[in-house]
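Of the protein chains in this complex, all but one are displayed in their positions.
Here is subunit A:
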Amino acid sequence: MATEQVSTGVPGLDDVLSGGYLPGCPTLVMGQPGCGKTLLLLQFLADGAKQGHRAVCATCSEAPERMLAYMVALGHPAEAWVRDGRLVMVDLRPEPGEVVLGALDQEVVKIRLDAALAEGGVIAPEARLGIDDLNRLAYAFNPDGVARVQTLALLRLLRESGITTIMSAADDAATRAALIDYAVDAVIGLRQTVAARLMTRTLRVLKMRGVPHGTNEYPFMIDSHGPSLLPPARGMGGHRSREGLVSTGHERLDTLLGGGLYRGGSVMVSGTSGTGKTTLLGQIAQGLCTDGRRVIYVTLEQDQSELIHDFKGVGIDVEPHRATGRLRFHRARSVDCSLEEHLIRIVRLAEAEAPDAIFVDAVTSFADLDSVAAVKSMVLRLIDACKSRGVMVVLTELLADAAGMASSLGLSSMLDAWIRLELHRQTSEYVRLIRVLKGRGVRTSQQIKEFQITSAGIAIDDPYLGGGAFVFGTEKLIREREDHRERIALERRLEQLRRELEVLPQAYDARVDQTVLERDKAIESLREEIETLRTRLAASKSSEEAVREARGQP
């Protein structure tokens, strides 16, 4: 008996089962018709055959040729495996016209299976057994219970044989009564539900002895490669480190983002309708491809030809990149399939093509399919899945006009960069604005810039910053022109004052000179007058003395 769990061959299922199916034990896959039970079983067998182990496919209702054809359709070389003996078909369909008369024993089924499993008389521990539609095995699940004892004996033999076995069976009362309790160590329930007219398949582990396993209902999808699922836990914490910044090919945008976008990072472009989200994505795609990077553009809204045409109209020519295959468009319509299937398809693209970046325009289109909470969970897993594969993921989010431009998805914690585009209304026009709400680990611009879509791509301009207010658009031009006139006037005045300043001191100096002159003149004349008067007084005094002396008076 093998000690390690056995790979399921179904992408994602090993994670849900903490490693795979129980080794040496039977696992029951149960569900309504069309759920994908047989595909799970076939992938399990093909996975074994691929590794060179013996795989036995026993079928209780479908012809063995049909089962082989299914395997071939899943892309497996089933016919070659049958020829080289790796894959052995066992036809357990009842013969029509057979009647039962008296007691019977079903151990022969076990003997036939053992003979098919044995190589050189020995059953290897890696051998795998699949029994499809076990509930259709003749006599075994007869509702009147004729062979109940015999059936349980057979199931016990299968369980005790130590062979890793997958049994598929319809989910009905007889299956539950006979199989779940007696015959198997693990039970996987498959279900299909229809919501919003879209079918979703889900898988749940109902029982698994001794192994911790996921207990949720996991959505899964079936495409030409068979079933696959994407459990939420996958990749969590296992993100590759973001190795440096990648230029967007647009200098101003790089500056705004603090240098560029992280390789393998996550970017969200949010904005209301008409803000230029898709154009911005086109610009970034163009820049990345010019740098030699490979981009897959998943478009949920426009066709490839419309996008190429629209991009070209604003001077972004992506056609050369499309021609070289560096840029690949992938058209998806939200109503094509369920949310889960969209997720798995995109992750498949990321896996198969290993691009440098995946663009999804717009993730909010998925809201046609499910609740906001479900879309958010899906987008989180999408980001997670891309990051864990080192693929940059660039998403757009259409914001509702009525929601006050609030993000309904609220994914901030998962984003490395978050760009917000806005329409700003002023007087008679709208102008587009761009700002970076978040840039992890880089110095992004805190400023709101004007975002213009020109005939030569996008342009990012500084807003008018005068007068303590931000002004954009035409009003920015008007304000700027007014400013210009005002500035010229001021400069003239300044020049004038400068000249006055030069002239003024001279004028005053002249006046000062004049005043000094006048002052000196005034002083001089006063002095002269004083002197004159003193002279005259002295003269007058000496005349009086001469008269008195002459009269002989004292």
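Everything that follows uses one rule, which is that contacts are C-beta pairs under 8 Å (C-beta built on N, C-alpha and C of every residue); 3 or more make two chains touch, one makes a residue touch a chain; residues count from 1.
Simple rule for what comes next: contacts and distances are computed from a predicted model.
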Among "Circadian clock protein KaiB", "Alkanesulfonate transporter permease subunit", "RNA polymerase ECF family sigma subunit" or "(2Fe-2S)-binding protein", the UniProt name of the subunit that does not appear here: "Circadian clock protein KaiB"
Sole contact to the chain not displayed, among A:106, A:200 or A:334: A:106
Residue of A:4, A:95 or A:502 in touch with the missing chain, whole complex considered: A:95
Touch list for subunit A against the chain that is not drawn: 90-109, 111-112, 114-116, 137-139, 147, 150
